[in-house]
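Below you'll find the structure, written out as structure tokens, and then a few comments.
Note that one protein chain of the assembly has been removed; the remaining protein chains are unaltered in position.
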Amino acid sequence: MAHAGLKSPGSEAGLPIQNLMKDRGAMDIATIIGMVTAFALVLLAIFLGSGLVIFIDIPSVAIVVGGVIGVTLINYPLSDMLKVISVAMKTLFPSKDNPTDHIEKLVAFSGLARKEGILALENASQDVNHGFFKKGLQLAVDGLENQAIREILEIETQKLEDRHKLGAEIFTTMGNFGPAMGMIGTLIGLMQMLQTMNDPSSIGPAMAVALLTTFYGAIMANMIFLPMAGKLQNVSAKEIFANELIMEGILAINNGENPRVVEQKLHAFIAPKLRKSNFDK
Amino acid sequence: MAHAGLKSPGSEAGLPIQNLMKDRGAMDIATIIGMVTAFALVLLAIFLGSGLVIFIDIPSVAIVVGGVIGVTLINYPLSDMLKVISVAMKTLFPSKDNPTDHIEKLVAFSGLARKEGILALENASQDVNHGFFKKGLQLAVDGLENQAIREILEIETQKLEDRHKLGAEIFTTMGNFGPAMGMIGTLIGLMQMLQTMNDPSSIGPAMAVALLTTFYGAIMANMIFLPMAGKLQNVSAKEIFANELIMEGILAINNGENPRVVEQKLHAFIAPKLRKSNFDK
Amino acid sequence: MAHAGLKSPGSEAGLPIQNLMKDRGAMDIATIIGMVTAFALVLLAIFLGSGLVIFIDIPSVAIVVGGVIGVTLINYPLSDMLKVISVAMKTLFPSKDNPTDHIEKLVAFSGLARKEGILALENASQDVNHGFFKKGLQLAVDGLENQAIREILEIETQKLEDRHKLGAEIFTTMGNFGPAMGMIGTLIGLMQMLQTMNDPSSIGPAMAVALLTTFYGAIMANMIFLPMAGKLQNVSAKEIFANELIMEGILAINNGENPRVVEQKLHAFIAPKLRKSNFDK
Amino acid sequence: MAHAGLKSPGSEAGLPIQNLMKDRGAMDIATIIGMVTAFALVLLAIFLGSGLVIFIDIPSVAIVVGGVIGVTLINYPLSDMLKVISVAMKTLFPSKDNPTDHIEKLVAFSGLARKEGILALENASQDVNHGFFKKGLQLAVDGLENQAIREILEIETQKLEDRHKLGAEIFTTMGNFGPAMGMIGTLIGLMQMLQTMNDPSSIGPAMAVALLTTFYGAIMANMIFLPMAGKLQNVSAKEIFANELIMEGILAINNGENPRVVEQKLHAFIAPKLRKSNFDK
Partner (left out) sequence: MAHAGLKSPGSEAGLPIQNLMKDRGAMDIATIIGMVTAFALVLLAIFLGSGLVIFIDIPSVAIVVGGVIGVTLINYPLSDMLKVISVAMKTLFPSKDNPTDHIEKLVAFSGLARKEGILALENASQDVNHGFFKKGLQLAVDGLENQAIREILEIETQKLEDRHKLGAEIFTTMGNFGPAMGMIGTLIGLMQMLQTMNDPSSIGPAMAVALLTTFYGAIMANMIFLPMAGKLQNVSAKEIFANELIMEGILAINNGENPRVVEQKLHAFIAPKLRKSNFDK
């Protein structure tokens, strides 16, 4: 008996990019549109008042960007840090999960299981691409009881959530240390300026340079890391939601419940206007 | 057998505006009064000291408003963002739910169910406009057991709460990024001013302009998005409260409990001075 | 059979003032002493350095006080806002609940119930002024089982806590928007001053006026709304505590438990030095 | 039958000082060392740069210290405020609870109970000074079942925690209002200075005086109240921990469990290197 479903990667971080393209939907353009818009407006504000040149200072970039990376390395084990890139991919290529599709499949499977028995789901599960869905069906086909299935699927969902949370946390941490490193850079510049105030005309530009690290820190935090942490949480919430829905469906199927009741139960997960019953004729 | 109740939109975001008008009560004038008052006072403070003209600067508006929208697009999937407008409607047209009406109906239904059996509720439920209430009654009429009804209704309430929470979160996020984008704009203006301090007389006005984005950010956050997020949470809490009350009532009815006990149980939800018993004669 | 107890207002917000005086104990002078002390010291600090006159500016008061009220109206439904005044009363006239009195009564009732049966509590409950206590006894007398009584009383306590929490939240919200509106006012004044810096001698006073709204916001938040929100939470915690104690007592009585065990159970709620046993002779 | 144990004060706030000395261990010198160190360093920093005299200003002390006391009186009922002093004692004289001693006693008692019956613990409990331990043993000796004992002891621990939490909260509140009152004082001084900037040479000293209240607020919060609130939480966590350990032990004893299993269960509470088994020989 093949347990292929158990090995299938499912919707998990760290896949090679081709798989990402297959498993996930069209790129979430909101992330791109949002970032382009925000940075374009900042650049516009800069060019309206002066050239870009006074906003670029390599040592300031180094202390903020390098400092944040360094501090985050203190904060997280190296192995977790390396996952950040594949995690960031998730914000660009979110899973194309559609709850109504899952519901339709689950209701159909529940009818099938009642007519032909639970083992009929073994073939039916071939069409399921969703790793968690496939594993759940396999557990039911294997003859496990609901209590055991629920335990396994709940642990799986919980740990998926924990892994996602860690990813979002790393971004949040980087977002929080950005302004902190920016302030440290500004303090250094400020103290150097204050020690050498011989030439009043140099005060302004020196202070402008000192403020640059604060500016970089604010940009990093508010225009990159914090919103990406936010999107990651949202993308994760949608996957967790799908897992919960699928789990309830599989448990109801394994319980031999009436397809209509299964549908009612699963419809409770989604907004009323999205509910399309197969039994209203 | 018609399952029309299951398809009825109920009290959900995203309805066409006419339905909103039917399903919801008079506009919650507090939102309007509050916004008019707050903005009128800010304008008054502005006009007492100067003209409005020094408080208007298109590029500053662009960086704050556009920047916040851009950053929020990074933070939330496009589909969630589009729901914001219909969600905002909720703060203006909150549901006209009245818990005492629900209690009266539920107590009456409990008497009816004890006298004529649970199936008698099928006709009675025609008068119920509340989607969740109707679905709950239908589940009881369909003969589901209390355990199954509770499960379905709890999932429905939980997911409704999650959807509401997402709406309030988007507003809160916009409220939080407002001051952040304002600070970024002010930093840009400040650094440009500091680089070109040749003419002392221009320092004041340049700094005033730099502060404009901070001002816009503070207005956006504290006078629009954060209070609207707050109202959304309150409106949501009231709907969740009604759902919980209705669920307890339907479970008690399905349990065949004495109408007087049902009333006592449901009265526990509301403040003592609102409790009007039908059994005190 | 009279259910008067169920209608009795109990310890709830929104009562006419005479009832408040009857139901509640002596005014909690701490609130008054605290407010007088704090404001007297602020006034003292003001008079030591200058007259009061430079700290009074009507438009500044308008933008902070009016702005906070406006913003809070956006945040909360009108009906909730109107309850604020009666809620504020609670911080001045907290309920005179004394847990040791409740324990003594409950232990006495438990003895009575064991000797003469649960119905004997019907007469005994006449002396009980506490609405929740009375309702609980009535439920036991009515013959409900412990499971049902616990459900009703827990819902009642939970919803009382929710209502209290809403009251404290409104105060906290007002406390949070105070400094925000103060900052907006200061930004307006600051920008107006910066635009017109012709006369250096006017900069100081103009900036002092600009700071006034920040000052008002800080006073409103830290000397009125936040501490009142805090007291409301404390007053509420005491009522919830009493309800929990009374509920455990009534359930133990209805369970027919030994008065000594009832006393031991209820003594667990209070500090050891407050425990006075009736069985140590 | 004597129930003396139930009246014994146990480890509770508000005891006369002599009892404190008896019940509690040697003063926790960390609190004293920490406070002396921190204040000595602040004084050193002051004396290195100037005399102490410019850091002392009676009205500034009055507005910060008096203001914080006033505001805290608004925030907490008078009765809770009065307990603060005895609560503060706890941070200096923490209970000398040692978990390994408790474990040893509980394991011994479990052997005794298995050999001579649960009633044999009546005499054995004479040596126990810990009020909660004594009460738990007494409940077992009185013949209550595990369910009832657990209920009583859990309520007792929960309410002890609530009382401790209130104490720590009052300190935290004072710590939070310290900087707030400091800022109000500084705003007053700043506005008075700005109104009368005739003499430029007076600006510096006037601003220094204005900053004094901010300084006092920061000292109060960060060097007194917040760390004391922290220690109180830690001291409380240790007492709660002891109560939980004792409760599990007593329940296992009452359950008639094997002393070796009792020991294994209780060893789970403490770090592996502290575990010394009486059964490894």
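Lettered A, B, C and D in written order, each chain numbered from 1.
In this section, a contact is a pair of C-beta atoms (placed from the backbone, for glycine too) under 8 Å apart; a residue touches a chain by one contact, two chains touch by 3 or more.
No experiment lies behind these values; they were computed from the predicted model shown.
Of A:Pro59, A:Gly111 or A:Pro205, it is A:Pro59 that touches the chain left out of the display. Of the candidate positions A:Gly34, A:Gly49 or A:Gly67, contact with the hidden chain is made by A:Gly67. Residues 28-31, 33-39, 41-42, 44-46, 48-50, 54-55, 91, 94, 201, 204-205, 207-208, 211-212, 214-215, 218-219, 221-224, 226-228, 230-231, 234-235, 237-238, 241, 248, 261, 264-265, 267-273, 275-277, 279-280 of chain D touch the missing chain (whole complex, contact as defined above). For chain A, the list of residues touching the undisplayed chain reads 2-4, 6-10, 12-15, 59-60, 62-63, 66-67, 69-78, 80-81, 131, 139, 144, 148, 151-153, 155-156, 159, 162-163, 166, 173, 177, 180-181, 183-185, 187-197.
In this text, only the chains that are shown with their structure count from here on.
A rotation of 70° superposes the C-alpha trace of chain B on that of chain C, rounded to the nearest 5. Distance between chain centres (mean CA atoms), chain A to chain C: 41 Å. Residue positions of chain B touching 2 or more other chains: none. Viewed as a contact network, the protein chains form an open path, each link joining two chains that touch.
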